[in-house]
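Here's the structure, in structure tokens; my notes come after.
Removed: one protein chain of the complex. Kept in place: all other protein chains.
Our next item is chain A:
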């Protein structure tokens, strides 16, 4: 009978960090801060890297055990520059889930960046994400390629015409010194009912108008897909979900993109 209080005491000692004020608090004293910025600093600009090789994964959500196996598989692949988790890093948009997933992803040898997904915008996920990972729209340049990560979760923005933020995208996709190619990364693909139907034409036309635009990368549907929404020839990729134990390995050499579906 005294086993129970003993057990509780042991749990208590193990969990001095377990004083939670609410599942809906957006940070605590142990929360990570600005993970994306920190990891991008570690990544550097890859000016001397002529082979850009990265992983597109997404929808880690409730798939934590799979995420651990994913990190092991990713660490075995040589020459990975960075890893992208393209949204729905959480199921319920709460801080605790973001802390757990960061703990798992911190096992990756390569730096990783997270992009906002629709589930991450439920509850107070927006604030928790911004505290822990950083802005919802951001970009970085690696090896002469500009990666433009942005929020396409129109439904969570009540289809207000501001997600995706087309003026912001246009500004980011301006010609820039040291940049030859562009890649867009977001959670909801434009062929989804969760993407603002009023913005689809403008969105794809914005990409089509950019010289050197290589691809638009997405997640959300949990199903691998490659589609061409217009006649620009720009490929739109959707990666399968972490829970389906699949991701895309993408490589850019000499302004050409190639990819491979990898199961783990």
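FYI, contacts are C-beta pairs under 8 Å (C-beta built on N, C-alpha and C of every residue); 3 or more make two chains touch, one makes a residue touch a chain; residues count from 1.
FYI, contacts and distances are computed from a predicted model.
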Revision key, fill the gap. Should one name the undisplayed chain from "ABC transporter ATP-binding protein", "Outer membrane protein beta-barrel domain-containing protein", "Urea transport system permease protein" or "OB-fold domain-containing protein" using UniProt, the answer is "Outer membrane protein beta-barrel domain-containing protein"
Exercise for review: Identify the residue among A:59, A:97, A:151 or A:172 that touches the chain left out of the display.
Suggested key: A:97
Review point. Any idea which of A:75, A:102 or A:123 touches the chain not displayed?
Key: A:123
Review point. So which bits of chain A touch the chain we can't see?
Key: 1-2, 4-5, 8, 11-12, 14-15, 18-28, 62-65, 67-68, 91-92, 94-97, 100, 104, 119, 122-124, 126, 155, 158-159
